[in-house]
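All protein chains but one are shown at their positions in the complex.
For clarity, chains are labelled A, B, C and D in written order, and residue numbers in each chain start from 1.
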Amino acid sequence: MSKPPKPLVSVKDAQLHYRVGSAFSAMRGHSSVVKAVDGVTFEIQKGESVGLLGESGCGKTSMGRLLLKLEEATGGEIQFAGDALSGLKGPALKRYRAKAQLIFQNPFEAVNPRFTIRATLAEPLENAGIPAAEREGRIIEALELVRLPQPQQYLDRYPHQLSGGQLQRVVMARALILQPDFVVADEPVSMLDVSVRAGVLNVFRDVRDRLNLTAIYISHDLALVRYVCERTIVMYLGRIMEDGPTEDIVREPLHPYTKALVAAVPVPHPDQSHDPLPIGRGAPDPRNPPSGCVFRDRCPLAFDRCAKEAPALRPAGSRKVACHLF
Amino acid sequence: GDQIRTIDLFTRPQAAQPQEFQSIQLIAQEWRKLGLDVNVRVMPWEQMSDVVWYQRDNWDATAWQMVGRPERSDPDEIVFNLFHSTTADKGYNFIGYLNPEYDTVVEAERVEIDEAKRKELIDKAQEILAADQPNMMLVHPKQTFAFDKTVWDPASVVEQSGIGIRNTWTFMSLTPVGEQKDIILNSGDNVQAINPLYISGGVDSWVFELVYDRLVRVGPDGLPKAWAAESYEWKDDKTIAVTLREGMKWHDGEPVTPEDVKFSFETAVSGEAPMYAPFATNIENIAIDGSTITFTLKQPAASFVTSSLAKINLIPKHVWEPIIADLKTKEENAESYQEETPIGSGPFRFERWLTNEEIVLSANKDHFNAPKAERWILRIVPNVEAALGMLRSGEINFLAEFSGDPQVLLQAAEQDGDLETVSTVEMGFRYVAFNNRRPPFDDPAFRRALSTAVDRRLIVKAAYRGYAEPSNSVVSPALGFWHNEAVVEGFEAGHDVAVKILEDAGYTLEGDRLHYPGDQKETLAE
Amino acid sequence: MTETLLSVRDLKVSYQVGKGSIDAVDGASFDVPRGSIVGLVGESGCGKTTVARALTRVIADNASITGGQILFDGQDIAALPEREMNALRWRDIAFIPQSAMNSLDPVYTVEYQLNEVLRRRGGLGRRQARARCEELFEMVGIEAGRLGDYPHQFSGGMRQRVAIALALALNPKLVIADEPVTALDVIVQRQILDQLRELQSMLGISVILVTHDISVVAYVCDRTVVMYAGRIAEAGPMDAVLMEPSHPYTMGLRNAFPDLKGAASGVLTPIEGAPPNLAFPPPGCRFAPRCPFAVETCTTQQPALGMVAPDHRVSCHRADEAVKLRQEAARTETWLADA
Amino acid sequence: MLDTTLPRPGFVARFFRSLRLPLNDPFAVAGLTIYAIFILTAIFADAIAPYDPTEILYTPDYDLAADLRPGEDGFILGTTSLGRDIFSQIVYGTRSALLIGLTAAFMVALIGSIVGLVSGYFGGWVDALLMRLADVAFGIPFLPFVIVLAAFLEPSIWNVVIAMALVLWRDTGRVIRSQVLTLRSRSYVDAARVSGSSDFKIILRHIAPNILPLSFLYGSIAIGWAILTEASISFLGFGDPQSISWGYMLQDAFASQALAKQAYYWFVPPGVCIILVVSAGFFITRGYENLLFPKLGR
Partner (left out) sequence: MSHLKAMASRALQLALVLWAVVTILFLMFRLMPGNPMAAYIDPTFTVEQQEALMAQFGLDKPLWEQYLIYLGNLLQGELGQSFRYREPVAERLMTLLPNTLILTFSSLIVAYTFGILAGAYLAWRRGSVVENTAIPLVLTTRAMPEFWLGMVLLAVFSFWLGWFPAGGTRPAGASYDSLWALYTSREFLSYLALPALTLAIYSQGLPLLLMRSNMLDVMKEDFVTMARIKGLSNWSVVVRHAARNALLPVMTSFAIAVGYQLQGNVVVESVFSWPGLGRELVNAVSASDYPLAQGAFLMIAVVVILMNLIADLLYSLLDPRISHA
């Protein structure tokens, strides 16, 4: 498969291992390492938007944090526009901060409750050295971009005086105010009510297209990912299971895990399949992942080799799959 | 001259020494009226004595005290050790008082066996001190003790001159009137050690004076009285013959022999009991002939009977000989040796000691002066209020220490009805020591002025609630024979007197502050 | 229509806040037929939990049931003396809370907590209780060997299963499940829902399933009750409500949901605005401020819960125009125009 | 700094606002009122007190004015056994009590906050080192430490303050550290980092304001501790007789045998003052707790 020569983001075998457990659990030998991200490799082209999909705890947020250098990778390499993130310091880091942004899951947590909307939005401008006189204009501009009508009225309000949907737009505005190239959105609508979700998603799609943003959209809901992203990466226990065009994945999932995932998504129609899911019960334990393929203990198709050997992420048609069956 | 620097005046904490503390507050206020800047510094005894004793050039004035002890019934220890030039460097003359005339007088007093002549010398010494005022004598406190008269027959209580009713004689003669036959008394201080070869805290001596006998004891009248000795007799001014009492027994049943006596005195100078050494160094030889023990001295010593024969505890040779031999090979000496059960020959036997709580002695019925009480129980009660409460509730029946206000005690006794109190003028005294080394205290006129500035009667009234005698002599009126009445009577006090002395000596007041006479510079201001 | 187990009539619940009060549930009426699953949907804060808790009569300290009737098996339990109500709890009406983590006492083993119900409330002996525990665990698909574990030793999905086991312990007639799957992943959610459905049909119990996700309703429920701002917007058989919604709010909800089965190019349409502040509700229809079809009467007059089809009730002044509105509502512009 | 185009409340006003005084809790208001009264008394002590608290007074007939009962010879609360005016002592005692209490509180809050902030925010070896230091401080029994310090330096009311600064930052430090840990994991801190704010700026802007009430809470606990400790130290005889404090008055009363003399007027007023000030601190603290951890309160 041929690829355009220069990806904007390139992740090679990235790892993020957390050391967990207190002194006491350590005493009983429970001290352990959580491999939140364990050997993840992918590339994102400029202007592409990629969905990061997987169940809770599979390492989606961790991956996002790595990409934004909020967390230092414990292994592997991540490059942004050809520069390794691990080497960024001082002014270079500051420049990167202006180019890569994050949209948070819970808007109520993502803004300082003591800051007015104006102060919240002024912070990145201030850090980027935008003169005070220009800031107001930029703030209004950003709020208009996220379709917050009559932005002026919100400037002196405190976060709790806004609804969730409005606040999430503010969070988006903050991420966009410095006109970044790259945005990571971590489940930006999961805390919002259904009736307002659509609005935020629409704004996201819209802005992405208008600014030609490169974006990663993190979610556990395939329906949402499908709405926003043309490509999807499916993660399980810190690894990539499948990576390919969203429509292909929705239509014909290859990896057994993806199959279950697609089958499990509920639809708002009375007529739908009630067949049991093709996946075992139980939850993945990130502290003691199974040997070989991490999914094998829940996989209905697992065979001997799965226990011995971790499958590599290999091309399979339009996409890549990490499964011995492909 | 220069303005006189701020004078530091030390005192102990109010909680520990309320009267001293209050006296010092009053004195400081009077001195300030003279134009001095006085800084009262409160510190615990150990810190205070560290400065006063080991940093002799480093202080100005401090409250100090001498307590009454039976051995001090002879004035020699006080008049010599406190003021003689030989003790100025590292001894008890920490004030640095240097007066050759005084030195000669007290050197003569030491070796004068003739009482009348010695009395003259002692009087003279008191006069010199009164004139020089190396210290500012304050008061001889009255010791007030109390007991429960429903438990003890008041007639059996003995008042020892200069000491009070809390004394060995009382403990031996207290006669129960009812069921309670235990003497239960209090002390605010912990007992440190019960060791006949170690002079530790004051309370400790209450205990070992009962457990151990001495050849001589100072009697209730302040005069030495043969005790374990049947009798003693000066053969010449360097030889004294002592006859040991017959039939005495150690608490373990062994007989008390002249060998034991000899051993006791020899141990004092053996190097293993440094604190007792000074009391036996003057002995050249001890000879035994039957039950007679003959001490030959290196020099004549007027106070030998009181300060040596009545001081050295008699200890059993069979117990201590191996201990001393063992200690010779070690770094420690006998002072840090604590017997499991101290064995003496005294009127009380040691029973039990609970750290910081109580000590129990039981009557030695075999003693030649067997006590009437059954047990002697010392309770450690650091809280004065509690001690008084305990006396009233019967938890103790003899108040052996009371650092509080005597009026309170009297009032309590009156209310209670069962209590009797006895106040005795102490042979000890309270004073303010001046550092004679440092200006302006090197000037006798200045010292005199400070001393006269304070009306002792005010101190007696305000700090001691009337329970003290104003003092101007280190020899207490309690030692009737040695006390020089004239020095006290001739003492004039008052602000005006003090101002006049200062003016006469050339001190000037500028602004509100006192300045040195002439062109004298202040050399010690920081 | 099957026999009704529970009939809620004009229920009113209000919360005392400071000096004022919030009518969190303001005249809710709906029925729960025997042996059916009824979905209670609505967005956050519309009063779903308040209704669910009111049915158990264990409500917040500052809450009070200010009106209406709760007819359970013909008996008005809203008026029942506390002691009799307590006797009814769990034996007849059980509850599955949203977060099983917080609803299981962390310091006792799961077995202890099952036993507590079985023996104290069910009067079972030690042996019988043990057998029942094992039976229940088998029912919800957990090995009996894990009975002695503490709640924190289970994963989220398993804890939810434990909560289901606990709810079924005394064979209740009605199980109220307050958002039992909201905190769970899609796969686990699906598994739990399958389980719930299976057990419900096996035991023939009735279930009230509180959720804000109409997909969940679509997946398991027989009937749907849609709430909006403390009132019932629409109630009826599940397919009728979902496929032929008669209330503009329900129509809007349908538009706002992404659909994996639908066309890829579909556009989601939000309902602009936010639910009203319940302390100061709008005078007329509570949805009127966000409703693209609102007319004069809507802002002044409260609509009544009227019948649009047998067993299908809607509280909308324009309920009779439902078919027309439905067509209009399918167009995105309808909803944007009103922004 | 943030935005200069809009009028902003003055620094003082902002400071008080950020303390979030619990003005809706009746207890806390009572506490604040008590504080206010004592603070005023301390400030105007010279004007209020009729005498110097250490001056030994005499009656008109030149007798020592000792042991006078309240009201006698015009001494409002009577005199001590050394003839000092109790009312004046109470008034001046306010000064030292507040001086000790407030400085100790300030030190404890300041040091504890800095340690907590640095430790919690930066983590790693700085955290490890500071927390081991806290362990050591936890291993040092406080009252004995003050006694030793009082013996080490001279008796002075500042010993208590120094000891508290040296030892008691540990509680504040630990609590604030854990608070910082949770604050640090808030998304808005990440947001600030992503938007390019420096660590220092984040601590100052986003974290410090949030722990301010907590520092204040620990500060007000420290006020009580300091005053009580000073009293205990005085009682044990390690106090400073030069500066009259309530603790000193209590020990003076007991040294003068107030109980046996039934001189309640010696120890009731200072005792009541201590109880008032310390309880006031507790009341405020509780108001804060209700505010900071609202689920605790009712």
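Just so it is clear, a contact is a pair of C-beta atoms (placed from the backbone, for glycine too) under 8 Å apart; a residue touches a chain by one contact, two chains touch by 3 or more.
Because the structure is a prediction, the values reported are computed rather than measured.
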Which of these, B:47, B:85 or B:239, touches the one chain of the complex that we don't see? B:47
Have a look at B:61, B:78, B:343 or B:450 and name the one touching the chain we're not showing. B:78
Which residue, B:218, B:396, B:409 or B:488, contacts the hidden chain when the whole complex is considered? B:396
Which listed residue, B:91, B:300, B:444 or B:506, touches the chain dropped from view? B:91
So one chain is hidden, and I want to know which residue out of D:95, D:193 or D:286 touches that hidden chain in the complete assembly. D:286
Residue ranges of chain C at the interface with the undisplayed chain: 56, 58, 86-91, 95, 97, 99, 102-107, 109, 116-117, 120-121, 149-150, 152-153
Considering the entire assembly, which residues of chain D contact the chain that has been omitted? 27, 132, 135-136, 138-145, 147-148, 151-152, 224, 228, 231-232, 235-238, 247, 250, 254, 259, 267, 271, 274-279, 282-283, 286, 289, 293, 295-298
Where chain B meets the chain that is not shown, the residues are 44-51, 53-54, 66, 77-78, 81-82, 87, 89-92, 182, 184, 190, 192-193, 195, 198-201, 274-275, 277-279, 331-333, 335-336, 338, 352, 354-358, 360, 375, 377, 379-383, 385-386, 389-390, 392-393, 395-396
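Note that in this section only the chains that are shown with their structure count from here on.
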How far is the middle of chain B from the middle of chain D, if each middle is the mean of its Cα atoms, in Å? 45
Quick one: chain A and chain D, Cα centre-to-centre, how many Å? 49
Measuring centre to centre with CA averages, how many angstrom lie between chain B and chain C? 92
Can the chain contact pattern be summarised as a line, a ring, a star, a complete graph, or none of these (other)? line
Given the complex, residues on chain D that touch chain A span 2-6, 186-188, 190-197, 205-206, 209-210
Interfacial residue positions of chain D with respect to chain B in the complex: 54-56, 64, 66, 81-83, 151, 154-155, 235-242, 251-252, 254-257, 259-261
Given the complex with chain C, which residues does chain A contribute to the contact? 55-56, 149, 163, 165, 193-202, 220-224, 226-227, 247, 250, 260-270, 272, 274, 276-277, 279, 281-283, 285
